[in-house]
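The complex appears here without one of its protein chains, the remainder shown in place.
In this document, chain identifiers A, B and C correspond to the written order of the chains, with residue numbering beginning at 1 in each.
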Amino acid sequence: MILGIPITGETVAFFLLSLLIISSGVMVMSLTKVMHTALALGGVFLGVAGIFILLGADFVGVVQILIYAGAITILMVFALMLTQKGDDTGYPGPGKRSFFTLLGVAAFCALLLFVIRGTSWPVATTKVDPFPQPSIVMIAQSLFHTYTVPFELVTLILTAALVGAVVIARKEE
Amino acid sequence: MALQPFLALGVILFGIGLYGALTKRNLIIVLISIEMMLNASNINLIAFSHFAVTPNANGQVFALFNIAIAAAEVAVGLAILLAFFRLRNSADVRDVNTMKW
Amino acid sequence: MANEAWLIPAIPLLVYVILLVAGRRISEPVVAGISVSAVLLAFLLAIAVLADVAVNGPTAPTTYAWLDFGAHSLTVGYEVTMLNALMLVVVTLVSALVLLFSRSYMKGDERFSRFYQYLNLFVFSMLGLVISPNLLQFYIFWELVGVCSYLLVGFWYYKPEAAAAAKKAFIVTRIGDVGLFIGIILLYIATGTFDFNGLYTAGGAAFSQVATLAYHGASVPFGMSSSGFITLTALLVFIGAVGKSAQFPLHVWLPDAMEGPTPVSALIHAATMVAAGVYLVARMQPLFAASPVASETVAVIGGITALLAASIGLTQRDIKRVIAYSTVSQLGYMMMALGVGAYTAGIFHLMTHAFFKALLFLTAGSVIHALDTQDLFSMGGLRKKMPITHIAFLAGALALAGVPPFAGFWSKDEILSAAFQSGHYVLYAMGLLAAFFTAFYIFRVYFLVFWGEAKGEKHAHEGGSAMVIPLLVLGALATLSGFLNTPFDPFVTRFLTYGHPLGIGIDPPASLPLILVSVIIALLGIWLAYSVYGRANRGAELAKRMGVLYTLSYNKFYIDEIYHYLIVTPIFTIARAIAFIDRFIIDGIVRMLGELGYTGGVTLKYANTGQVQTYGVLTLFGLVALVAIALGIGGVL
Partner (left out) sequence: MQNVLLMIVLIPVIAALLILPLKARAHAITRSIGMLGSLLSALFALAAYIAFQRSDAAYQFVLSVPWATINNAFAGTPLTITFAFAVDGISLPLVMLTGIVSVMAALRSFRVTERVKAHYVWQMLLVSGLYGVFAAADLFTFFFFLEVTLVASFFLILIFGQERREYAAFKFLIYRGIASVFLLLGFVGLAYALANSATTVSASQYMAYGPNFMSLNLLQLLDESVKAPLALGAQTWLFFVFLFAVLIEEAFVPFHTWLIDTHEQSDTSTNMLIGGVLMKVGLYIMLRFVVSILPLALAAYSEWLAILGVISILYGAFAAIAARDWRRLIAFSGISHMGLVLLAIGSMHALGLQGAVFMLVSSGLLTALLFYTVGAQAERTGTYEIGKLGGLSKSLPVLSGVLLVAALGTVGLPGLSGFISEITLFISSFERFPVVSTLGTLGMILAALYLLFAMQRTTFGPAQGAAQEGQGIARDASVTEAIPLLVLVAFVIAIGVFPNILGVVVHPTVQALAGRIGG
């Protein structure tokens, strides 16, 4: 028991992943070299994926690793490199406004944390295994029964985004 | 494990992302920060899905949707960024001010 | 016959409609022929009605629903009483003669048929007014009469003076009309009826002649005393009469109304417009009789008007204007008569006056027609050139001056003796002085126009038969109609007081000394006029000797000017002030608010720097504040 929390495998994993996510996040904000930033970003995404898996959402966790840690991070690195002037990101550090922003963000987070603490969350009345079957089956059922239309819409959006991205990024002739 | 630690983690990650989105001068870092905020919300969704009164997969499905939308957003965002960079030869947020007054 | 009395106004209305539809396509003689014969027919019907009521007494009103309104429906209809039977005859007779006269007076005018159209409408309105059984219908025709006079006075609309006179006539009488309007409404509120017959019940002792209002709510409105309320309504009604009958202080429109064609003046002055006011007071006599204050006011206003107008008439240069002031003055006599309770004398004077005043105007019209001028001092010597006109004018002048046995003598004398015998000695003196003035000014006109040397190049001559016949008929009436009500055989009195109508008194008998005094006064006036203007023109000399008095009289006591400064100017000043406030203060505030919004927007837009992150930070602070407030309200914080 540390601070009223039982020390189990779960909690240990949670704390380690949290540490990874938060420290990587802070590093994304503070590092200036491109590659360092990209690495830190990968850390954040991986940590989040770990949390997902910890919560039994293995499929989403895998998707997270594939899309975020894989695709998006690489994309970002490319973009950073394409637009880079010199070695570092080359932008001035925090100014006076950053301080106020920090204050505002801190207040916001504090409020939310306070609310999270103050709320009495409903707890499952019957303690059953959360997921009696593999999550991927459930997701598939949900996605192709309940959420068929949104799912199709998302594909549309993705297509539109693809076309849009091409059109926008294309060189003007 | 309880719900609250996960929510707290989400809030903190969201705060970091928000701070980055509001202060960073580099447009790409801003985009990255936004991705982090989306991740924070995904943590929430998955956590609620896991700790719901009757656990179900809805939260996971929403998280998947979120990821899909985020991917689209990154694609379009980066495209805009590239077009902008070509136009102004800069990726500074402060140069994106054509909508002023 | 009295049940067909509605035909009398209907006939001119029919002619009006015919002329309205087809007027432009009918030739002048036909237009005049239709109109004159129609009104003559109406006159014959009126005679028949008169004979009917003389034998059978007045009829009950015949009414039709006009506006259904539960228990208090508004009605229209007709009714023949002794008074209005007499009025019907007078109005139709004078109108027929005026219509005939207009045939040659208006010959060749490009709107000849329009003129006859208006005249027919005028006659219709007056006849409708006379046979109205209730105040509402009375008021409707009363206003129509006003509009017709407006149209006819302004007939030559392209003359600025005519247009101004028409407008003045309408607006000044409108002031009186509003008084009458309020009076009618108050009477309706008190009694729940507009009917002349339903307004009163006998008040006081059983055989009393005094009427009182028939209050339908068993109480007087507004918590007033009954006598106070009667006085109030009577005075309001009287304000209407003051406006229409050109009594002081609303007399200013009538002399200006001379700008219309002369037949119109004859019609307005003799039979239609101005008679309406006197008729109203006569018709409402029970109400006035019930209020000593109101009847005193009527008498005093009448007396003042008689004297004031007569004194103005002394010095005017325009022939029609002199006669116009004489009308105002004579109307004052009538009001005085009704005010002192001499009901018959007032009506009788209205009747005789209608004849001799129409005569005077038509002769003046024929003089003007012959000479093309209205200035007295450019006339003269017409005695030889226009003998018929001369004789006719002389008859009219003698009647107006009150020389026996002409019509005016009998009626005016009755009024004066009634004033004296009812104890109004001051009024009597004023009336006597006015009679002296009257005799003087009308004979001043007579001598200036018909005696002396002929002036101007134009060759004067008599008009055609259409002009001469009315003069002869009216001349005869002006001479003889007085005998209808002599002290020896008061036929009209007997006729009017048939069945002892409620609230109407019987005139005191005339006395010989009073008759003698008024005859002497009239003769004195004539003699003075002869000595100043008849033998040789010494008018300027006299004017100089009178000094300030002459100036005052010549300028009509500056009443028009006083009104201009006291009423017209303030109204226009207020109007301009309100226009200013409207444009610059009220709308100014509105425009300022608009400008404020615009300027504010223009200024604040510079806060939009285009920096998305700045917006984001500010939004964040807003969000934090909102969440904090929401949590605070929810009791979480």
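Everything that follows uses one rule, which is that a residue touches a chain if its C-beta (ideal position, glycine included) is under 8 Å from a C-beta of that chain, and two chains touch if they have at least 3 such contacts.
In this text the structure is predicted, and so the values were computed from the model without any measurement.
In the whole complex the chain that is left out makes contact with C. Contact with the chain that does not appear here is found for just one residue of C:6, C:181, C:527 or C:550, C:181.
When you scan C:14, C:54 or C:147 for touch with the missing chain, the hit is C:147. Checked against the hidden chain, the listed residues C:55, C:571 or C:633 yield one contact partner: C:571. Think of the hidden chain as still there; on chain C it touches residues 65-70, 72, 74, 136, 139-141, 143-144, 147, 154, 157-158, 160, 163, 166-167, 170-171, 174-175, 178, 181-182, 185-186, 188-189, 221-222, 571-572, 574-576, 578-579, 582, 586-587, 590.
Throughout what follows, only the chains that are shown with their structure count from here on.
Work out the mean CA point of chain B and of chain C, and you get 92 Å between them.
Here the spacing of chain A and chain C, counted between their Cα centres, is 99 Å.
Per-chain Cα centroids separate chain A from chain B by 7 Å.
Residue positions of chain B with contacts to 2 or more other chains are 18, 22-23.
Listed for chain A are residues 97, 101, 105, 108, each touching two or more other chains.
Interface residues of chain C, counted against chain B in their complex, comprise 605-606, 608-613, 616-617, 620. By the touch criterion stated above, chain A contacts chain C in their complex at residues 97, 100-101, 104-105, 107-108, 111, 114-115, 118.
For chain B in complex with chain C, the residues that touch the partner chain are 18, 21-23, 30, 93-94, 96-101.
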